[in-house]
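Here the complex is missing a single protein chain, while all its other protein chains stay put.
Let's look at chain A:
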């Protein structure tokens, strides 16, 4: 086996795989994508100059692979689904929930679903910062963003998640509001 592959596999394989999984939420797809990451890495490893850390370099490739897969995926299916509003958004998540998630508590399952509400950028930041516990600098390097862009994007992403978590938990709020509106319409 190639020594570069061997080393990268040992050090980062599961992290990269997990990152890709939380991006695409599908294990088979993540398996394909991780292969693509290695292909790109092995092709360009000589060009890795050590300017950034090996880890952020690897993740920047993984991020590109993930984004490319979204672009490819965004074919007919995505386009049709985008026409529906969020009330039908569950339909979009047609991948089976993997066992690892299914055995978790309700809150985890909910937040796993809520990841869908984030934009790709937001999801990238959420996964890197809070699931992989990257620092802001590491995230910025991996995404080739400025640190302030990481901060603002993570702030917005948390807001989106919070909002949808609340919506999933308590439905009374919107309902009672609707009732008030009905009354005033009388």
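Here is the rule we go by: contacts are C-beta pairs under 8 Å (C-beta built on N, C-alpha and C of every residue); 3 or more make two chains touch, one makes a residue touch a chain; residues count from 1.
Here, contacts and distances are computed from a predicted model.
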item	value
Name per UniProt, for the chain absent here [options: "Dihydroorotase", "Heme exporter protein C", "4Fe-4S binding protein" or "GerMN domain-containing protein"]	"GerMN domain-containing protein"
Residue of A:67, A:136 or A:165 touching the missing chain in the full complex	A:165
Sole contact to the chain not displayed, among A:22, A:59 or A:145	A:22
Footprint left on chain A by the chain that the document does not show	1-2, 5, 9, 13-14, 17-18, 21-22, 27, 30-31, 34-35, 38-39, 42-43, 98, 100-101, 103-104, 107-108, 111-112, 126, 130-131, 133, 158, 161-162, 165-166, 169-170, 172-173
